[in-house]
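The complex appears here without one of its protein chains, the remainder shown in place.
Up next is chain A:
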């Protein structure tokens, strides 16, 4: 009797151990390209070519980061990317939280039409309409500015954000609001002092979604900074780097780490919101 149960438990533990080993080795191998970039960013040129596949440098050449930051303009690209990301997140949060609140809480004439329009655009394929947007920006004299990138990126995310906020506000109990109204709070006070503070998790979800998209975005900054190299984001800067200084690979690797580190850090910090938000979007 005893031997059977020990045998059973032993087998189960062995299976668990094997599962963990497979998951850990598989997971680390899965991230090999990222480890490789991190290691290569600290290699000397000789080592980069001589021990190309090893993710570990023999000694750490931190000077690559200094060179990438200053000489290869990654400092400038970093600042542009940061400004664009912050701008896009702020615009998106303000616009979508307000719209979501109104759509969830008031029944103004035309609400059905607005909802219909918003949902229709969810089903239309995006990305084919960059040319009229480009033309529109040209006419507004906003072309080749960080603003053009911010506005276009924010408008790409408003529909999704509005829906998320609308769903969230609908689920909040009305009694809080009614109490505020009895106390004489007006429309804006109700929104800013009662509803917005309650929507912290949704602000984090939409904010993080937007931040990741904006930080990594390639197509929109590519098109809207074609004529102005000093406005390039990290993604575009790296892409251009291959064409322009095609030999300093270790600097390029340092550039990839400068691009990846902040957004991965932000993701790890707030991943609960991001993953739950994604999962929620599918379940709905």
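Criterion: a residue touches a chain if its C-beta (ideal position, glycine included) is under 8 Å from a C-beta of that chain, and two chains touch if they have at least 3 such contacts; residues count from 1.
Basically, contacts and distances are computed from a predicted model.
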{"item": "Identity of the absent chain, which is to be given by its UniProt protein name, from \"Carbohydrate ABC transporter membrane protein 1 (CUT1 family)\", \"Multiple sugar transport system permease protein\", \"NADH-quinone oxidoreductase subunit K\" or \"1-acyl-sn-glycerol-3-phosphate acyltransferase\"", "value": "\"Multiple sugar transport system permease protein\""}
{"item": "Sole residue of A:61, A:146, A:159 or A:202 that reaches the chain not shown, by the stated touch rule", "value": "A:159"}
{"item": "On chain A, residues whose C-beta touches the chain left out of the figure", "value": "16, 19-20, 23-24, 27-28, 30-31, 33-34, 36-37, 40, 48-53, 94-96, 98-99, 101-109, 111, 114-115, 117-119, 121, 123-136, 151-152, 154-156, 158-159, 162-163, 166-167, 170, 174, 177-178, 181-182, 184, 186-188, 190-191, 212, 215-219, 222-223, 226, 234-236, 238-239, 241-243, 249, 252-253, 255-256, 259-260, 263-264, 267-268, 271, 275, 278-280, 282-284"}
